[in-house]
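First the structure, then my questions, so here it is.
As you look at this complex, bear in mind that one protein chain is not there, while each of the others sits in place.
Going by the order they are written in, the chains are A and B; count residues from 1 in each one.
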């Protein structure tokens, strides 16, 4: 299995490498040095090749083949104070058709230079693909919220669609055989069932006491599979990990936080707001803010951990590949070629590591969510843990019993055959 | 060298937060409604089924064990019974044979005794007959002697002759 997967990764990596290599090479050849100053510079490599791929953007990058711009939706307050929603097919359309200007490339800060609005300049900027990377500003009135569809949203939706497709199909299969429970059939159902049972038995049950895990299992399963699929999408060429965006992981963490706040027991709130019951008042006064800050920080850390892991991985990969082009600029072509070998080797290693991290981070996010929820819903006077143990259904114990029965049956069968 | 527009790398964008929240809530709802329900329910149903099957198997095993023990007991009883019957049969057969033997022996004894008695009787009868015969002969001889007026020698001879004529027995 691994032997079959590894070449696949190398192929995937080669495609990724080519997709990165192609745009940069023509860029050097086709754009005359004097025209727009678009010589391949270190800055350009860092911005376009490394950060441009890791960050969010309002376009899909299938670069050797196509570059698809995504629709822009703006919630704006016009000059006369009305709140309207404006939608454009792409950033290009936004700049050409609406009262928007492009902040100049290379300007530090927002308001220093006038945005580019003149059509000639604008065309030049669009020709140089600056509109994809530079922020746009409204010339009259102001943008309240930029509700544009971004790349990470698209890949997040894609991950959701994949999860929906998989599990609605699976649920259909279960519904069919609902009257008579039967063994799972096929690799697909078996694999998914193993994961579902894993989330239930290893994540939900041990961490959420008193059989309350039933309430939170759907959320945990949803979070687990969304994160897992989004993480794995980050390994696919041309795609990106939605979880490598702080907004996405932030929303996930806020969901967990909201569940914690909504479902927390009164005991939990009491202890959170008044401190531990048998502590003196002075200590309580110190402890309560610490507890509250700790609560918020825990969930913040949940978001940042996932985001940092995924973004760190993609940054490292893009940096390793970007190193090739940096070497090309700094030390010439021969150095670039030799760097390619080292870079590719390291990238393979990092990709494999990312595959591992994809699973681990999905697991860690879900188990920590379950832990926080479990801490919040736990009621103190009940000794929950034993109940959880006894309440668990089919576990190792059942298997042992099955083995014992089988053993005995076999032993019974032997004398008759012998 | 400054990395200009990469600030979106670490700053969350409002639009993405908004869309992501909406999308995730819908996603969660759809999966909750159509995905996880049937899956977890049928998983649980199956687990219950398996649990029950195991319990049934255990019960069946227990039952089988009991039946086996019962059978074992019955077999042992039957064996004992058979043994007892066999022993009894052997004993009675022995007894019968003894009896038979004794009877036979008695019969033989009786027959022997009867035979002996017969012989004795026959012998007595023979002796009696002999005696009668001898007496007749003696009388005959005496008659002859008397008839012939015999001397002593002649007398003796006659007696001896008579005796010689007696069958030797």
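Keep in mind that, in the parts below, a contact is a pair of C-beta atoms (placed from the backbone, for glycine too) under 8 Å apart; a residue touches a chain by one contact, two chains touch by 3 or more.
Assume contacts and distances are computed from a predicted model.
Asks: Can you pick, from "CO/xanthine dehydrogenase FAD-binding subunit", "ATP synthase subunit c", "Rubrerythrin" or "Glutamyl-tRNA(Gln) amidotransferase subunit A", the UniProt protein name of the chain not displayed?
Replies: When "CO/xanthine dehydrogenase FAD-binding subunit", "ATP synthase subunit c", "Rubrerythrin" or "Glutamyl-tRNA(Gln) amidotransferase subunit A" are compared with UniProt, the left-out chain turns out to be "ATP synthase subunit c".
Asks: Just name the one of A:309, A:328, A:347 or A:369 that touches the chain not displayed here.
Replies: Per the contact definition at the top, the residue touching the missing chain is A:309.
Asks: Among A:238, A:263, A:346 or A:363, which residue is in touch with the absent chain?
Replies: Of the candidates A:238, A:263, A:346 or A:363, A:363 is in touch with the missing chain.
Asks: Residue-wise, where is subunit B in contact with the chain that is not depicted?
Replies: Touching the missing chain: residues 2-3, 6-7, 9-10.
Asks: Against the chain that's been left off, what residues of subunit A make contact? List them.
Replies: Residues in contact with the chain left out: 301, 304-305, 307-309, 312, 357, 360-361, 363-364, 367.
Going forward, only the chains that are shown with their structure count from here on.
Asks: Return the distance between the CA-based centres of subunit A and subunit B, expressed in whole Å.
Replies: Their C-alpha centroids are separated by 84 Å.
Asks: For subunit A, which residues count as touching subunit B in their complex?
Replies: For subunit A paired with subunit B, touching residues are 42-43, 46-47, 51-52, 54-57, 73, 105-106, 108, 133-135, 145-150, 152-153, 156-157, 160, 163-164, 167-168, 170-172, 174-175, 177-178, 181-182, 193, 196-197, 200, 217-219, 221-222, 226, 242, 245-248, 250-252, 254-255, 311, 393-394, 398, 401-402, 405, 408-409, 412.
Asks: Show which residues of subunit B lie in contact with subunit A when the two form their complex.
Replies: Subunit B reaches subunit A through residues 1-6, 8-21, 23-24, 27-28, 30-32, 34-51, 54, 57-58, 61, 64.
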